[in-house]
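Heads up, one of the protein chains got dropped from this complex, but the rest are sitting where they should.
Entry: chain A
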Amino acid sequence: MPYPFGLRRFHFGKGSRQWGGPRKTAVLRRFESYSPHSSPPATRRSYPSIGGSLWLKTFTLSHFFYKLKLGFTSQGGFVSQLPLLPVRAPNLTMQCAQIQINYYYVGLWTGHDFHSQFPSFATCSKELKECSGHVFVDSVPEFCLPETELIDLSTVDVILISNYHCMMALPYITEHTGFTGTVYATEPTVQIGRLLMEELVNFIERVPKAQSASLWKNKDIQRLLPSPLKDAVEVSTWRRCYTMQEVNSALSKIQLVGYSQKIELFGAVQVTPLSSGYALGSSNWIIQSHYEKVSYVSGSSLLTTHPQPMDQASLKNSDVLVLTGLTQIPTANPDGMVGEFCSNLALTVRNGGNVLVPCYPSGVIYDLLECLYQYIDSAGLSNIPFYFISPVANSSLEFSQIFAEWLCHNKQTKVYLPEPPFPHAELIQTNKLKHYPSLHGDFSSDFRQPCVVFTGHPSLRFGDVVHFMELWGKSSLNTVIFTEPDFSYLEALAPYQPLAMKCIYCPIDTRLNFIQVSKLLKEVQPLHVVCPEQYTQPPPAQSHRMDLMIDCQPPAMSYRRAEVLALPFKRRYEKIEIMPELADSLVPMEIKPGISLATVSAVLHTKDNKHVLQPPPRPTQPTGGKKRKRASDDIPDCKVLKPLLSGSIPVEQFVQALEKHGFSDIKVEDTAKGHIVLLQEAETLIQIEEDSTHIICDNDEMLRVRLRDLVLKFLQKF
C-alpha cells in the first residue's frame, strides 16, 4: 500500500478515575501533562489529601486497533470455506513495522494437498489452506484487541469516542478488562456504532463455525509460515467476536453528549465534543482547564458532505493540538473517486453487468446514494435496481433521516420544508432503491439483473457480499467496486482468485488530507502540534512527495508506538474563588495605576479540584474541655502580621536623606543587582537590590533601626 493505512478503526480516550475513598477534598494538584501513551506505573501519582485521596490519572488518548482475524463463512451453499483478512485499525502509535500488511486468510478449498508442500507443518495442516499461491488460515473470525500492555484499562476513568468507526472494540474493554469508568459519545455515534456492531455480530453468528485455529499460533510454527502469516503480531491475544449481549452492556455505559456541551471531569478538566465534519455525530474533543487547552482532532473532514461541518473556530487558542485520523489515501481525491465510481458503475450496468459495492451500512454509502440519485437519470440508469442488503439496512437509512440536528446546513433546512434530508428516501419511494436484511426472504423473489448491490462486509470475509462474489465473480461483465479505504482490495480479493469480474478501487476517504491540514493549522494556530510519526514524513513508497506530510511551524512533535510524550506546556496557575463575604472585607490599595493589592487571610478549601478561599473561622473561646481536637479543626495561627512593603528606593534621594540625618562620608557603588551605600565612617553597608534591602552594621542596633526607619520612609506599607 502506498500509505500506512489502518489508521482508522478505533480510538478511545482513557481518562481520569476516582481512586480510593470518598471524594471530599483534595489538595491543589497540577495536571502535569497529557501523554499519548503513558506507562501506568510511571505516570500514576497520588496526592495525599485531607479526608481521602484522589488519584486522577493523566489523560491518555490513544487509538486502539483490533484485527479482525480469520474468518470464514458458509452460506447458502456457495462456498464452504472463505477467507478473512484483518480489519486494520488505526493505532495512533503503530510503527511502520506494525502496520505493514498482515493478512491471514482462510483459504478457499482448492483441493491442494497442503501437507505435501509444507511437510513440517503436518500438525496444523488442517488449519492452513492454499489458494492461488497464498496460504490462509481456516478459522472462526478472531479480532485483535486494543492494546492492553501499556495501560491497565481498569484504571481508566473516561473514554471519549470520536466517531462510530472508532468504537468497534468497546465491548472488549468495557466487558473484559475491569473498566469501571465512563464513556462519552454523541447520540448518532452510539446509534450508528450499535448498527455497525449489530451487523458484525449478525454476520458472524449467522454462520457458526466450531473450529478456531490455534496451532498455527505456536511461535515455533508461526515463524516458519510464509509471509504475511509469519509477521502477524500478538496472535495469542486475538479473540472471537463479542455477542449482542456484550454490545448492549457496553453501550449502556455510554453517556450521551451534544456538540459544545461542557463536561466537567472531577473538576480537573472540562471536555467538550465539537463537530468534526466526518460522519454523523463525529467529534473532535477539547480538553481544557482554566489556563490550558488541548484539542484532540481525529477523523475530521473539511469537505461538504452530509454531516455538520467541522467546527474549526473552537479549536483556536489551543496550547496543544493532537492530530490524527487523517485520510488513509492522501493521493485519492474523493471527488475524483466518486466520479470513477459512477462512471464504472454506469459502464458495467449498460453492458448488462452487475455491480457489487462492498461497504459498511452507514457513512459513505449515504453520499454514494445521493450522488447516484443525481446521476442515474443523466446516465440513463433509471430502470436499474439498487439493492442495499444488511441486517441493519433499514435502521441505517431511517436513522440518517432523523438525526437532523447533526446534519449539514442544507440538509437541516430540508427538514423544515418538510422534506427528508437525504434523497435516498425518494429512491426508496420510487422503488429504485430497495433494502433487505439478508439475501433470504423477499430479496430472492425481487432480485433482478442487471443491478447494483451495496452490502457488507467490505473485508469480503463474511456477510452477504461473499455470496455475490461467488455468484458474479466468474463473469467479466460484472464489476466489484471498492469504496471503503480500510482494506487493500487486492488482499480482500486474494482468496477468490482467479476472478473474471472487473475490480475497481475507488477508495472514498473524506478525512483531512495534508493540504487541508495545513489550511486548518493556519486557521487554528495551535502553539504545538502533536501527531504520529508517519505524518511527519512522506510515505515510504513515495518518498519524493513532500506534499504528503504535515508541514507546520514549529514542526510537529511526533510520537511512535509506546512512546510517552511530555506535552510542551506546564500548568502554572490555578483558579481560586473568593467567597463573597471574604471579598467584601478586602481593602485594595492601588500601588500602580490599574494595579491594586490587598492582603487576605483565609482558609483555602479544595474539593474536587475546585479551590475556594473562605473567611477564617472566628476564634472560639476555649471551652476548657479536654477532648482532643481533630486535626482539621485546627484554627490557623493568626498572628499579627507585619505590614507588607512595596515600592523602590531612589538611591540619590536616600543619600540626601542620610546626609540630612547627619551621615557623612557616604559612598555609593553600583552592583549588578542594585547599589551599595557605604557609610564609611560608621563602617556600615546598605545593600539595595530590587527585591531586598540589607543593612549590615556591626552590633549597633540603634544605628540599624535608624537606618531601617529611613529606608522604610521610601516604601509603601499596607
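The rule is short, and it goes like this: a contact is a pair of C-beta atoms (placed from the backbone, for glycine too) under 8 Å apart; a residue touches a chain by one contact, two chains touch by 3 or more; residues count from 1.
The rule we apply is simple: contacts and distances are computed from a predicted model.
Selecting from "BRCA1-associated ATM activator 1 isoform X3", "Gamma-secretase subunit PEN-2", "Smith-Magenis syndrome chromosome region, candidate 8a" or "U3 small nucleolar RNA-interacting protein 2", the unshown chain of this assembly corresponds to "BRCA1-associated ATM activator 1 isoform X3" (UniProt protein name). Of A:S132, A:T148, A:T177 or A:T331, it is A:T331 that touches the chain left out of the display. Taking the complete complex into account, A:R545 is the one of A:H176, A:K253, A:R545 or A:H605 that touches the chain left out. Per the touch definition above, the residue from A:Q245, A:T304 or A:N351 contacting the chain not shown is A:N351. If you put the hidden chain back, the residue from A:E149, A:D377 or A:D670 that touches it is A:D377. Summarising the interface, chain A meets the missing chain with residues 331-333, 336-340, 342-344, 346-347, 350-352, 371, 374-375, 377-380, 506, 515, 542, 544-547.
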